[in-house]
Each structure stands twice: as C-alpha cells, then as structure tokens.
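Heads up, one of the protein chains got dropped from this complex, but the rest are sitting where they should.
Per-chain numbering from 1; labels A, B, C and D assigned in written order.
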Amino acid sequence: MTDPFLLFDLLLAGAIIALAASTLAVRDLFASIVLFIIFGLLSALAWVRLSAPDVALAEAAIGTGVTGALLLKTLHHLRFVTGRLALDTATGFTPEHPVPPAVLWANAALCGLITLGLAVAFLGAPQAGPGFDVLVADALPQSGVDHPVTAVLLNFRAYDTLMEVVVLLAAVIAVWQIERGLTAAPAPSLGEVWQGFARLSLPAIVIVGTYLLWKGAEAPGGAFQGGAVLAAVGLVLLLSRLYVPRPSHRAAARWAFVLGTGAFAAVALLVASGGRVAFQYPIEHAKTLILLIEGLVTISIAVTLAALFHGREPVAIPNERDRDDT
Amino acid sequence: MILDLLAAILIASGAFFFVAGTVGLLRFPDLYCRLHALTKADGLGLALIAMGLSLLAGSAAEILRIILIWFFVALASATCSHLIAAHARRVDRERTDD
Amino acid sequence: MMIDPLTLTLFIPLFGAIGAFVFPRVASAIGLASVLVTVGAVAALARDILAQSEVTIALGGWEPPLGISLRADGLSVAMLAMTGVVGLLVSIGAFDSLKDARQRQYFWPLWLLLLTGMNGVYLSTDIFNLYVMIEVIALAAVGLTVLSGTKAALRAGLEYMYASILGALLFLLGVGFVYLQIGRLDFAGLIAAEPTGAMSAALALMVVGLLLKTALFPLHFWLPAAHANATAPASALLSGLVVKAALYIFLRLTTYMPLPDEILVTLVGALGAGAVLWGGIQAFRAERLKMLVAWSTVVQIGLIFIAFARAGQVGLTESWKAAALLILAHGVAKAAMFLSAGRIKDEIGHDIIRDLDRSEIRPTLAQFTFALAAISLIGLPPSLGFIGKWSLLEGAMAAGYWHWVVVTMIGTLMSVAYFSRVFAGFLRFDRMRGEIAEHKGWALADIAPLTLAISAISLGLMAAPILSFIELGYPFGARP
Amino acid sequence: MTETPFLPLIILLTSLLAAPVLFALPESAARLRTCINLGVASLKVALVAWLGWKVGQGVIYDLRFTMLPGLEFKLQADPLAILFISLSAILWLITTVYSVGYLERGPHRARFFGFFSLCVAATVGIAMAGNLFTFLIFYELLTLATFPLVIHKGSAEALRAGRIYLTYTLAGGLVLLLGTLGLWVLAGTTEFRPGGVLEAVANENRLAAQMLFVVLVGALGVKAALFPFHAWLPIAMVAPAPVSALLHAVAVVKAGAFGIMRVVYEVFGIETAQALGMTAPLAAMAAITIIFGSLKAIAQDDIKKRLAYSTVSQVSYITLGVALASPIAAVGALAHLIHQGLMKITMFMAAGNLAEGLGVKRVSEMNGVGRDMPGTMLAFSAAALAMIGLPPLAGFVSKWYLAQGGLDAGASWVIALLLGSSLLNAIYFLPMLHRAWFRDGPERAEGSAGRHIGWMLAAPPITTALMVLVVGGFANAPFSPLEWTRFVVAIEYQE
Partner (left out) sequence: MTPDLIYGVTGIAVFAIGLVGALCAQDRLRRVLALKLCSVGAGFLLVVGAWRVPPASPDPVPHALVITGIVVMVSATAVALALIRRLQSLEAEDDD
C-alpha cells in the first residue's frame, strides 16, 4: 500500500469498467460511441501507467481516434441513408427476430462464469513472469534501431508486421468491394469555421505525424502511430472538402495502398535472394532499410486509414457535389 | 520554492475550473448552455494549468511545447463547439419543420 | 540466386494480390499465373520435404522464441498442396464463371490474400503469428463471401464477420494467457509448458475461438448462410479451404498442448456427433441446393472432429491421420460440389431442389460432377472420403468405441438420404412436357469441378502414399 | 505358375474405360456407340475365354495394389471368379444387343450405356476381387452404377423404386463395410482364402465370429434378396427390360449370392462356418425365401413382378446349396448360379418383347401371344420349363445336385423343399404357357399395340434359350458350367 498511485489506478480501472459497461448499456448509439471513445482514451492512459507509451499512442490514435471516426461516420450513414435526418434510428434498428430474454440472460450468466474462470486463471498466473526482456536486450544492438518496440515490430517479428499491413490492405480491398456502387449519404456541410481550422491544423498534423515516425527509431512512436496521425490529415481534408476523391484518383490510391506492403515484402525477398533468409537485414544497412520500410508503410497506413474512413471507392456519381451541399 | 507554490496554485485553480465546467455540463438545462459552460470553463482551466506547468518546465523547448498544446486544444475545442452548436441548431430547425 | 520455396509459397500469392489489385484490367491473368507459380513453389517444397522430411527457416535470422520461424513438414505441405491445387482449379473455374467485371476485379486480390493467409497458417510455428494469419484469412474470406453483393450474402457476411472477429479475439486472449504463463509464443515453448490453470485457460480460449472459426456444432450458426449465399467460386474456396485453416490450427495446437482430460476429447467428439446429426437433418430439410451443400460442410466438420475423438487420448496419433485424410478429402470434394452447384444454378437459373426436375435444361456434366463429389462426401469406395471414413471406423472399432461407429453410420445414411433428394431432382423427367435439353456444350467452368471430383474419387487409390507423405517430419509428435 | 497379372486388369478396364467414352458421346452418335458397345463386349468375351483357358491350365493371376498400410486392392482370377465372369461377359454381350434394340431412339442413351458399362465393370470386379475390401469397393460401385439404370425412365414411380433400391442396397453396403472392418480388426486381413481366415478367431472368440457371420451374410443377403430383405427387388421392376434382365440374371442378385459364397467358403471356411453353427440357420433362411418367393409369385398378375418373385425364390437355391455344407450341394449351387442366370435373362427379355411388341404386361393379357410371337414365346417356354426342373433342361441339373447334396448332408427335408418348390414353380409358370399357347387371344398383329420387334430384340432370348438347352443337355461335356463347377468345388472344399 505504499504506491501513491494506487488510488489513481483503482479509480481509473473503475472508470474504464464503468465506461465499457455503459458503452453497451446506453440506448442512444451516439452516446454509446462517445462513451466508447472516452473509454479508449482512458485505456490508453492506463497503458501509459503500465509503461507502454507506444501502445497507448497507437490505441489513442488508431484504436480510438480512427475507430471513433469510422463509427461516427457509419452512424451518420445509418441516420441519413434515406436522404434526411432520421432521428428514430438513433437507437439503431432491431433485428427481425429479437433474441428472447432468457437466451440473453443465459449468455450473460455463461459469460460471467467464463470471466470468473479467466480471472482465477489470471490470478494464478505468475506475476511479471518470464518474457522476452533479456532476448530483446541482447539482440537490440544487431537490430539497427534503438527503440526496442520498433526493433520487435520491424526486425525481430517483422513477418507479423508485414502480415498486419496485409490485413490493412485486405480491409481496404474488402471495403471497396463491399461498397462498390454505393452512393454516400450526404455529409452535412461543416461550414467556414471548420475550413479555417483545417487550414490551420493541417501543417501541424503533418509535422506531428512525421515526427512520430522519425522518433520511432529511438523513442516511443513509429510507423503506425505516425500513420494514424497522418491519416487524420486525410480525414480533415475529406471533411473539409479541400480534397474530393475523383474516379481518376483510383489508380494512384491503389498504388498508395500497396506501397507499404509491396516495399516491405520486396525488401524481405530481396534480402532473401542475397543468400540470407527473408527479413534478415544486413546489419550495416539495417537502419536504412527499416527507416525506408517505415516511411513507405507510414504513407500506406495513412492513405489506407483515410480510405477506410471514406469507404467506397471513388466513383463518378453525377452531381455529387450538388447533392452534398443541400 | 515560490515558483512551486505559484505553480500549485495555478494548477489547482485550473482544476477548479474544470470541475466547475463539468458541473455545468451536468446541471445546465439545454445543449447551448452546457456548451457554454464547458468551453468557457475548460478554456480557462486549461490555460491556468498550462501556465502552472510552464513555471515548472525545465527548458524553453518544453515551454514551447506546452504553449503549442494549449493553442491546439483551444483551437480544436472552439471548432468543435461551433460544430456541435451548428448541428444542434440544424436538428432543432428540422424538428420544428416536421 | 535462388530463394527457397518455403518463402516463395508465402510471397508469390502476396505479390500476386498486389499486382491483381493495382492492375484490375489484367487481374485474372495475374491471379491465375500467381496461383500456378505458387503451386510450383509448393511442388518444389514437397520435393525438399521428401528429401529432408522437414524444412525450418528462422525469419530474419532470429531463432524462436525471439523471432518467428516457418516450418514445413509432411502434413503442412499436404495442406499447402491441397490448397494450391484446389485453389488453382477453382481459379480456372472462376476465370470462366465470374462474368461480372467488377466481381472479377475484386475476386482475384481477395482470393490471393486468402491464399497468402492460408499458406501462412500452414507454415507458422508461432501462435501470435497464427492470430494475424487468421485475421488475414477472415477479412479476405468475408470479402469473398459478399462478392455477389446481394442482401442475403451481406447479411451472412456480416454474421460471418462477427463470428470471425470473436473467434480471433478469443484466440488472442488465449495467446495473452500463454504469454503470461511461459513468456514465449512459439510451438516449442508450448510443448515444454507445464500444465497450469493459466495454460488451461489459454487452451480453452484458443480452442473455443478455433471451433467458432471452423464452425463446429453448435458454433456453426454463421456457416450455412455464408457459404450458401456466396458466388460459386467463393463458396468453393470458403467451404473447401477456409474452414480447414482453423481445423489445421486446432490439430497442431492439440498436438502440442494435449487436451488435459479424456472427457474433453469425448466432448469434442460429442459436438462432432451433434454436427453430424443436426447438420444431416438440416441438409435434408434444405430448400436450396447450395444450402444443402453448406449444411453438408457442417456434417463433414463434425465427422472430422469425431475422427479426432475416436481413438481417445492414447490413440490420438492414429486418429490424426484419419482426420487429416478426411480434411483433404472434404477439401477436394466440397470445392467440386460447390462449383458444380454453382454451374447448375447458372444454367437453370435457380437452385431450388424441389424444382430441379421442372427445368427444361439439364446441365448434365455439372450434375454428373455433383454426383461424383457426393460419392466422396458420402464415403463410398474408392474415394478418398471412403478411405478417411475407413480409417476412422477402423480405429473406433479397434478401440471398442462403438458409439462413434454408430454415429458415423447414421451420418452416412443421412448423407445418402439428403443427396438422393438432389439426384432425384436431376433424374426425374416426367414433370417436363417438352423436350429436355442436355449438354449445353463444354465450358471451362465445367472442367475444373469435374477434375476436382474425379481426383476426389481417384485420390482414394493413392491413400497409402498420401499417408506416408503426411507423416514426414513427424507432425503428430510421435517420434520413434 | 504365375504370369504377368495384367490380364484380369485389362478385362476390368475394358468396360471401365468404355464408360467415360460412352458418357461423352453425343446423343446423336448412335451408330458409333453401338459399335463401341458391341466391340467392347465381344472383346471382353474373347479375353475372358482366354483367361479361362489360362486358368484351366493352372496359371495363377494375382494383382495387388496397396491402398492403406496393410490393406490391399487385390484382383485374382481363381476358377470361381472365372465361373462368374464368363457368365457376366457372355450375358453382357447378349444384353447389349438387346438393349440397343430396346432403346432405339429412346432418350438419355449415352447415360444408359455408360452406366451399363460401369455396371458390368463392377460385376467383373466383384468376381475377381481377391479380398473382401476389394469386393466391397466393387459392390458399392455396382449399387451406384445400377441406380441410374433403375430410374432410367425418370418417372415418379421409377424414382420411388430407385429410392427404395438405393436405401436397401446402400444400407446393405454400409453393413458390409462394418463387417469388412470387423473382419479387418479381428483377423488382420480381408483376404479370400480357400478354407477361410477366421479359424483361429472362431476358436478364440466365438461370439464375435458369429456376429461377424450374421453381419456379413446379412449385408450380402440384401442384394441376394434373401427374405426379409427382398422387398426392393419386385419394386425395382420399373426399370427397362434389359436392366431387369441384367439385374436378375447376373448383376445385382448374383453379386449378393456370389458374395455369400465367397464369405462362407473363403472368409470363414465351410468347416469354421459349420463349427460356428451358422450354416443351418442360413439354410433355413434360404428355404423360407424359396417358398415365400414362390408363393408371392403365384399371386402376381404383372409378368415382371411374377418373374421378380420367382428370382427371389430361385436365387436362394444358391444360398441353400452353400449353406448345406456338402460338396455335392455346392456343385448344385454353383451350377444354379449359371443356369438361373441363363433362364431368368431369357424370360425377362421375352417379357420385354411382349410388352414392347404387343403391349402385354400382365399374365391375364397373355392369351394367344404364342401365335403372335412364336420365337419369343418358344424361348420363354423353354426357360420356364427349365426353371420348373424338367429333365434334361438346365434347372433340372442344378436341382438334382442340390437334392443329392441335401441327402449327402443328411438333410432330407431338402428333397421335400425342392419338390414343393418345383410344384409351386409349375403353378405359376404353367398357366402362363397355357394362356400363351392354348388360349385364343384377341385379334392383334405384331406391332399393333407396340412396335415392330426387330432381330435385335428377337434373337437374344432365343440365343439364351438355346444355351439353356445346351448347358442342361451337355452338362457333362468338358468346359460345361457343371464341369467347371466341380473344379471349383474341389478347390473350395480343399479336396
């Protein structure tokens, strides 16, 4: 009971659990999403407390920021899909065959039991048990970067990271596929104040994103966090109509999506063709290669996340702008 | 020492304004009033806390960063409040139309 | 400088996907070529396996537990080969049958990413890597499910998505528990792990997640609609290949972390029995051909789990073989069946079983293919399905587990019952007054399923070499 | 003396490979199809004759292929196989001629002849199977190949019959699978070996061996139409006449009877089977079936149904002969396998001609048909009289040996049974002959109610009727079925 932060931890944990529960409990979907965003930010805070600043940054930027934007956009679509504000859909829509309450309670009871079991298992697991600490510390000098998390992401477990970028690529392909031919729900005009804000904040966001990327080699930050912040540039551009996707931009967008994955995989293969195994960067070029990959991956992540927010692939819709402005 | 004390007072009063803003958010009757309470109190509260922290900061670079944070938060919150208010007004209008 | 085939089996489909996505106009050509080259790489890998019986690569030069290594042995190469060859034939079928340009444009990149993910699963030796791989598979598979863009497909796709994500997250939480307990994530670590509460929790979470993904009764709720409403090539891939990935992980995982209790083994078998019976009833009641085929997948999955369970904990090494044979047999036959069902639907214009005999057009070749595939799925000799069932029953009998024998027999009879509904529809003619047109000419889309169906039958003759190949590298743990 | 074992394989492949070719031919290429059909069928007869000659010389053919560790696909050509194979090869050729005539201009001929070919391939496989596992494979193939033939007409009735047929035979097939597995687990082999492979097991675990006997013989009894598993056979009569002919004469029921023979002689061994106390119940079952089938036949007015119940009865003679456990009865059983095939195929083809040419499908319509179709009815009469057991026709020969065997085995009730059965045969066959020859029928010209009966329809029944006369009359000539039968029995009884 010596830790002065104990009370803070307990309060924070309580708040996180309460927010999680209320995210699912409140009737209004908008409130639910907002609660979720707060939940995400507090979780990020908790992770800072657990000395995981990289994870906290990623969670705040991607898990909460981008996800929140996606959720809000979807909610907007749900409410405006008929062309006008439909307040009655505020609580979402009920399925055709509602699940009987008995089943719900049974499920809840089951989940409760599972949780109990998991909690017991967790409490029985070794505290701060064995890990990769020593291995990573030993291998770090050969990795080409100084920040252990970046070393893990882009060298020791680069294969996972490549596949993670592949997941992102799969997502954007799937989203384009799903929403092909879909007309967007008209977005509300955000007005001049927003445009001004956009102009002012854009350069700052770019700087912050690039900074995070660059900083990633020796301190918390890196491709994913940087990419997410840069994706915010895309979001601001899209929302402020400073940039409107056109069908002619499709090819460029495709290239941008695959840039990171392609470069990452190409470097891995190139290394492999030089008599090494894939991802085994020569130590003298490791830093250069990792920075190159990170840079390209960041661009892809930023564009992909922005595209995921935008949803459908840019198609020619007659009088799109006219409709939007009404 | 005095610097520390000053900083503590500034931060404490900043926190007070935050609490006040939150009370306003919870107690005020409609959206516009809540927005008013929130933005006013938070803006001031943040400014005070930022000042308090700058007193404690070790270098000019850190102070610069604190100022930047304050600037962008203020900018974002102003824009957000504007957007929320504009949205609310539009919804109200459509509701009366129906 | 040559790159080893192991690495190539992963990277070729990935680059193919990128190419097909960036150059949509030539997506088909790129896609087909990449699948072909991937099959070539798998063949080269198979040659290596025959020579060395296993191949391991520590990616990045970092040995596990720090790094991730890829490992190929007989079983994984058999799965790769099945995936590659079935995938190639489905691709050929898709080349012809996907008429809609936009469908085609998205089919190829998604399918190649799916192939990347599946190849990754079969070569992986790291549980977190497996989590990422099943997510690659999940997203690509959902994309393929909803390729047709109909409302039914989208609904099914969303349901599938929820099940996939939940399954993957359960798996991820299990990975978390493994890390808490042993602080490493590679298979070697799992083998060495002491059985503790946390490890049991981890195993339970991962197994439930995988069962959800592989749609074992009663977690099969998402499967029939998803598989039945996709376009034919997508259905063939989903049903023939995708569910096998989770099944394979289950197989590997329970080799390294054996289920702690005989009761659990029996429970898995009991769920399998439930799948066989319930799936059989539903298939019998299905109104649409593709729905029937999808329910038959539920049945077959159940059968494979009975094979897991049938020899009890002692004889697991033996029962894996039956399971592996059944997995391969189902992969080939089900792909053939879905493709031919798709052809029938294309030709007739619907796939209502009750009205199959009212149609003036009888796509004979597709119907014949369907029947051949059904022979393997029912388990009639000399198909590979028969050999799988034979090994299953042989083990169950030798161990004196008569309940599994009875369930398997009932399942077989039920499969005869529901498939003969379809045959009756194919062969009844008196409900049509006019002339019945047959044989609408050969189509490329007919060749692919026919080849698959014929191989499903004739592979039974090659069961002995297949079995001895699968055992290369001792995938089932029993080193002599 | 062992020779390159490929001859059996070639015989199997002739019809197996003909099937896909026939499937692929378009409906319009009728002439080419006929050529292929007849060509392959004749080739097969020639090859079988050659094989029979070789085997008679003492050459042993043995072809093995490993399917699973320890489990082999095995083809052999022992004298018993030759017996069955010759029957199917010759009758296939004749039935092919008949089918070509019968199905002239009918729909789906490509499919028909494809499956017809597969069906014969399956029969050949069954005959040459060297172990129960291989037997099982072809047994299931036979089911699958005959199903489309049964429902060839594509009517609701045909489909219903097909469904019942499939249910019975596949269920039987599944039980056979169980039995094969059981044999594999118990004995560690599924090999067919004169004298059996289960002697040791029977001593150790009597109950298991007895259960295995029940399972195996029960499973095969389904196809052999052993009471009470016979119900599918009369229903399957909706099939086209050549199919019924083939089903009854060689393919399906004979496969069951042949299987029972293999199981009793070469899986259990006749001594072990007797020691297990299983032969007497089997003989009783066969006896019940013989009487039951005959009684049911009397009650039928539909010609094909009457013939079908007659088959139920007659095929059980084979089972009876096996179950009596006497070498002389075994000769009778094996001879009946051939003789019944010849007689029954004659009668079915004749019945088909009546239906096609005159539209006569019922016994009550048969008045005066002898004058309208003398050739066909002569053939029918010869076969019917042989079936009743009139000396020196084929049926008499087999019944004689069965009766002798019954005496030999000390079961004198067999004589009563055979006499009773012959009497019943006479009761249901003679009225047909009487109506055909001695009653005046309505005025009708050939082709009036049906179509012209060409030589392709007329010749086959006459040919087989002649064969009935020959095998009966020259029963003791070298290479006659009876002689060959003695050869086989000598092997099975290890004398």
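Note that a contact is a pair of C-beta atoms (placed from the backbone, for glycine too) under 8 Å apart; a residue touches a chain by one contact, two chains touch by 3 or more.
From a predicted model like this one, the values you see are computed outputs, not experimental measurements.
Participant: Identify the visible chains that the left-out chain touches across the whole complex.
Facilitator: So, spelled out: the chain left out of view touches A, C.
Participant: Can you tell me which of C:Leu139, C:Leu271 or C:Ala424 touches the chain that was removed from the display?
Facilitator: Reading the full complex, the residue touching the unseen chain is C:Leu139.
Participant: Which is it among C:Ala29, C:Ala44 or C:Leu169 that touches the chain not included here?
Facilitator: Candidates C:Ala29, C:Ala44 or C:Leu169; residue touching the omitted chain: C:Leu169.
Participant: Quick one: say which of A:Leu168, A:Ala198, A:Leu213 or A:Ala272 touches the chain that got left out.
Facilitator: A:Leu168
Participant: Would you write out the residues of chain C that touch the absent chain, in ascending order?
Facilitator: 66, 128, 131-132, 135, 138-139, 142-143, 146, 151, 154-155, 157-158, 161-162, 164-166, 168-169, 172-173, 175-177, 179-180, 183
Participant: State which residues belonging to chain A touch the missing partner chain.
Facilitator: Touch with the absent chain occurs at residues 1, 3, 5-6, 9-10, 13, 16-17, 20-21, 23-24, 29, 32-33, 36, 39-40, 43, 46-47, 49-52, 54-55, 58-59, 62-63, 66-67, 70-71, 73-75, 77-78, 81-82, 91-95, 98-99, 104, 107-108, 111-112, 114-115, 118-119, 122-123, 127-129, 131-133, 136, 148-149, 151-153, 156-157, 160-161, 164, 167-168, 170-172, 174-175, 178-179, 182-183, 224, 301, 305, 308, 311.
By our rule, only the chains that are shown with their structure count from here on.
Participant: Go through C-D and A-B and name the pair with more C-beta contacts between its chains.
Facilitator: Result of the comparison of C-D and A-B: C-D.
Participant: List the centre-to-centre spacing of chain A and chain B in whole Å, with centres computed as mean CA coordinates.
Facilitator: 27
Participant: So what's the Cα centroid distance for chain A and chain C, whole Å?
Facilitator: Centre separation, chain A to chain C: 31 Å.
Participant: Taking each chain's centre as its mean C-alpha position, how far apart are chain B and chain C in Å?
Facilitator: 56
Participant: Can you name every chain pair that touches?
Facilitator: A-B, A-C, C-D
Participant: Considering the complex alone, what residue numbers of chain B touch chain A?
Facilitator: Residues 68, 72, 75-76, 78-79, 82-83, 86-87, 90-91, 94-95.
Participant: Could you list, by residue number, the parts of chain C that touch chain A in their complex?
Facilitator: My answer: residues 1-4, 7, 11, 14-15, 17-18, 21-22, 24, 57-62, 65-68, 102, 106, 109-110, 113, 116-117, 120, 128-129, 132-133, 135-136, 139-140, 142-143, 146-147, 149, 154, 173, 177, 179-184, 196-198, 200-201, 204-205.
Participant: Under the definition above, what is the set of chain D residues touching chain C in their complex?
Facilitator: Touching chain C: residues 23, 26-27, 65-69, 71, 73, 107-108, 111, 136-137, 140-141, 144, 147-148, 151, 153-156, 159, 162-163, 166-167, 170-171, 173-174, 177-178, 181-182, 184-185 of chain D.
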